[in-house]
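Notes follow the structure.
Removed: one protein chain of the complex. Kept in place: all other protein chains.
The chains carry the letters A and B, assigned in the order they are written, with residues numbered from 1 in each.
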Amino acid sequence: MSVDRMSAPTLEQVPLRVREERPVRVGLLAVTGEALHHHRRLLALLGLGLLVLAGPVLTTADSVASAHSAWSAANCGGARLADVCQALNLDLTGAVLSAEDVQLALLAVPLLVGALLGAPLLAREYEQGTYRLAWTQAVPRGRWLTGRLLVLGGASVLTGAVAALLGTRLYLAASPAVLRESSGYAPLPFNSFGPVLAAGTVLAFALGVLCGALWRRTLPAIAASVAGFGGVALLLTALRGDLQPARTIFPPHGYDLRPDDWLMADGVVTTDGHRLSYAQCEPGGCPAGSRTFEIYHDAGQLWATQWTAAAIMLALAATALLLSYRTVGRNRL
Amino acid sequence: MEFRLRKGSGVPAYQQIVQQTQQALRVGTLRLGDKLPTAREVVAATAVNPNTVLRAYQELQRAGLVESRQGLGTFVVRTLGRAEGAATEELREELDAWVARAREHGLEREDVLALTASAVERLFQPSHSGNGEPA
Partner (left out) sequence: MIPGSAALEAVELTLRHRRRTLLDACSLRLPRGAVCGVVGPNGAGKSLLLSAAAGLVGPDSGRITVLGRPAGSAQALPAVGYLDQRRSLYRRMTVAELLATGRRTNVRWHQDRALELLGLGRVPLDARIGALSGGQRTLAALATVRGKAPQLMLLDEPLAELDPLVRRAVLGLLLADVADHGATVMLSTHILTDLDEVVDHLVLLDAGQVRLAGQLSELLTAHRFVDRDGSSVLVRRERPDAAAADADGPTLDELVVSYLHAPGPGRWLAPGMRPDAPHGALIA
């Protein structure tokens, strides 16, 4: 047998020159820079996408604005039924309809941000196993995630803000509304401008990140985040009437609201104080002596409603990001 | 000098290093004052455990052939060469020529080694001459 085993070489024989670790770390700035570099192509693509989006939004807004001002200038309100007014009316309706198409495109912005920036952020790392590389360098994974969130989350905020500004331009082009469809309270416009669109984009991103952390596969994460964001948006749209207190008026001459106001309920108040909807009035007519009432959201409340919805979405987004940190930190198999 | 270590040859790597150093000292490739390759160099070239190299060098030092100088390296302090100079040179040239001929005749490396080993074995028996170094 070999002599190799008879006298064991001990480790002390190796001249150990152990280099002691300096307490140095890779700072957040460097980590963010790395994230920026890593996602530079995606960010460029995003910028390009925004440019492509801006074109049609701005031209549509211009055509809506000119149709709208032409209609206003012709003073076609009231009962004027001139041919001119019919033509202008047609123009305005057409412009508002084409604005709706563009608004639909704006609604897609959060979904795309969630699917392209949010969901893959973690899911792709897990799916392709690259988290093993990324999280075994000198950067702890929490800081790694912060860097990625600063870059991609920042890009989402910017994208959301730009989309919201574009949407707001489109919304204001038809304001004050002459058609109920272009009122800011209507479901489609409500979600396509202002704080709601910006915060919605951020929420979709955050939900995407969380779904990626949970599902660890890109496609399921995209599907889950789209479904999740869609659900929240639909719920908030359904509840938008409850976000601000409604007002009640008793107009002496019946219907008294502008198209920008949002009528929630109307009917009559009987002399003994009961409120009846018009449908509840007997076929013979409403009881004598009753006054009409209208419960509505004033056009001036629109921004407060928008901000309230946006705040809820931002709170949800923050929660989703916190949960993402926790999920990433739990190093389960 | 360079060590050529064969893993799985049955001879532990550290012994191969010792033997090859002795051989180099014998044929004169290593001379008095020469520096042995550092452990790092041997390790990088041969992929053996660093301890193995250090152990071989310690063995050589114990045998009084080399000396380790702190921070400088390991140096040859005694050679094993018997005949120095022209005689050795001449013998080596003859051997080179012989090996070349053997190869021309189609002998493999192993054949040549076996032939020379058996010749050495026969001619260096203790009765023949008393100056064989312990292997």
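Quick note on the criterion: a residue touches a chain if its C-beta (ideal position, glycine included) is under 8 Å from a C-beta of that chain, and two chains touch if they have at least 3 such contacts.
Fair warning: this is a prediction, and the values are worked out from it, not measured in the lab.
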{"item": "Touch criterion as defined above, residue of A:G129, A:P252, A:G273 or A:G300 at the omitted chain", "value": "A:G129"}
{"item": "Residue among A:H38, A:R180 or A:R275 touching the omitted chain", "value": "A:H38"}
{"item": "Touching residues on chain B - with respect to the absent chain", "value": "5, 7-8, 12-13, 38-40, 43-53"}
{"item": "Positions on chain A where the hidden chain makes contact", "value": "1, 4-9, 11, 14-26, 30-31, 33-34, 37-38, 128-140, 143, 330-333"}
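Just so it is clear, only the chains that are shown with their structure count from here on.
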{"item": "Interchain centroid distance [CA atoms averaged], chain A/chain B, Å", "value": "78"}
